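Below is one structure, written out as structure tokens, with a few remarks after it.
Note that one protein chain is taken out, while the other chains of the complex remain in position.
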Amino acid sequence: MAETLLKVAGLQAWYGESHILHGVDFEIRRGELVTLLGRNGAGKTTTLRSIMGILGKRTGSIAFEGRETTGMTSDHIARLGIAYCPEERGIFSSLNVDENLRLPPVVKPGGLSIEEIYKLFPNLLERRYSQGTKLSGGEQQMLAIGRILRTGATLLLLDEPTEGLAPVIVQRIGEIIRQLKSRGFTILLVEQNFHFAATVADRHYVMEDGRVIDTVASSDVQQSIGKLQSYLGV
Amino acid sequence: MNATRIGYAVLIVLALVAPLFAYPVFLMKALCFALFACAFNLLLGYAGLMSFGHAMFFGMAGYFYGHVVKAWDLAPEAGLLAGVGGAALLGLVTGALAIRRQGIYFAMITLAFAQMVFFFCVQAPFTGGEDGLQGIPRKALLGGLIPTKDDRVLYYVVLAIFLFGYAAIYRFIHSPFGQVLKAIRDNEQRAQSLGYEADRYKLLAFVLSAALAGLAGATKAMVQQFATLTDVAASTSGEVVLMALVGGLGTIIGPVVGAFIIVTMQNYLAFTGEFVLVIQGAIFVVIVLAFRKGVVGEFAEWWKRRQAR
Partner (left out) sequence: MFELLGIPPQALFGQLLLGLINGAFYAMLSLGLAVIFGMLNVINFTHGAQYMMGAFAAWLLLGILDVPFWASLVIAPIIVGLFGIVLEKLLLKRIYHLDHLYGFLLTFGLALVIEGLFQWKWGSSGAPYPNPIPGGFNLGFMFLPTYRGFVVLAALVICLATWYGIERTKLGAYLRAATENPTLVRAFGINVPRLITLTYGLGVGLAALAGVLAAPIQQVSALMGVNLVLVVFAVVVIGGMGSIMGSIVTGFGLGLIEGLTKVFYPPASNTVIFVVMALVLLIKPAGLFGQTK
């Protein structure tokens, strides 16, 4: 069994005065694809942002490759090899596609080259000199994912990459995520779309009220479907 | 509430006996700046609009007063009215343009308009250019009833004008109009959606603030018997911001305290020449970094904490 890459223990986090995470525990091993499932407001995005060090106040422990990161600033954390693709995608409107793609600095060797990324997302190559925010929603999502593949980061945090996209594109993103996993990336995926998540992940952590309340292995999904549906309220 | 009332009573008694202890001319100057600072603070503290050009109202009103009383040889009351009216009119024009932008742009626009007025005053014939308007005669008020040659008599006139202006601001803030203004300051879109035309309220506040700044400027010209470029210059606009800031933005009495502190400081440090500016700049820096609530705001905080114990 592969080593533990990320271990989150007793994580608490705040947005200003409001206490969002009340002790989150989970771990990811190298090469795994794990999802965080849960309803709106369960704390999934906040968990990603805490790992990335974007939130101001957080306590508990987040260890990446055995190193404690709760005391670090987000640029420092990124340089350890964690990359983040936010829910709102965060494409820069004052940068064209190519500039967006080349923006995140390379932090480690082993990332994809620009050519490989364009091969993965041929649409982006066609539109490389367009303004980043002039792309369609699906293309913007691909740009947001493509952008973090160059940096050499080993852990990718993807926040709802399928949100608001057409089924064809969701399918395409599913293929890409599987391809990334096969290339050895470790992926933490936040999803509301459980059916999508079930097709790509090794394991699912279910969150509610700022805690992880259950773990379901992909192989057990069929048996646990009723339980999962009640968690997610679908 | 009671403490506030006692506080006001003490202050008024102090104001009444003050000429026994301090030079009336100094007190009058401080009162003029106090009214000026209150007028400025009305706009920033209660409408959320920071004007960095309020000297144009203060200084122009001084020129209007001087021109009416000296060149036209009219009564001082007419001069004061001209100062207030002229400043209000100027406020109407510049305010209507400035409120088209928000936040920091508003400050830059008012500053730019004030600079335009300054350049105008440098060249316009009726301001006396670099020399200013000198030797504005002090005439008796109320058709001769109140002689003003004696500084101590004039002091009570100025005190009355100040109290009038202060009371006007107090009434305004506590009126329904003032409440709407605060609602706009806190959340303009919400106030708009409730049906208040934010721009109209802001403009009225701007004009009122300009008019009161004009009253302060005209009164100062009456006291000092001159009006000069200094009072329309950007440095004076900065000074009034400093007074309000030192005293406490958004507190009604704060600007008065701030004005007295700054005018006193200028008095005692006058011998250092240009160094006064350095000290004023340093006060800006320190207050912005460490005491953003100002003297009155910090005191109120301390008092509350004490009461809570």
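The letters A and B name the chains in turn, as written, and every chain counts its residues from 1.
Methods note: contacts are C-beta pairs under 8 Å (C-beta built on N, C-alpha and C of every residue); 3 or more make two chains touch, one makes a residue touch a chain.
As the structure is a computational prediction, the values presented were derived from the model and not from experiment.
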**OP:** Taking the full complex into account, find the residue in A:Ser18, A:Asn40, A:Ser94 or A:Ser219 that is in contact with the omitted chain.
**Re:** A:Ser94
**OP:** Specify the residue from the set A:Val107, A:Ile145, A:Leu165 or A:Val206 that touches the hidden chain.
**Re:** A:Val107
**OP:** Touching the absent chain in the whole complex: find that residue among B:Ala107, B:Leu133 or B:Val256.
**Re:** B:Ala107
Original post:
Can you name the residues of subunit B that touch the chain not displayed here?
Top reply: 50, 52, 97-98, 100-101, 103-105, 107-109, 111-113, 115-116, 119-120, 122-123, 234, 238, 241, 245, 273-278, 280-285, 288-289, 292
Subject >> Residue ranges of subunit A at the interface with the undisplayed chain >> reply: 52-54, 73-75, 77-79, 83-84, 86, 90, 92-95, 99, 102-105, 107, 148, 151
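FYI, only the chains that are shown with their structure count from here on.
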Subject >> Gap in Å, rounded to a whole number, between the CA centres of subunit B and subunit A >> reply: 56
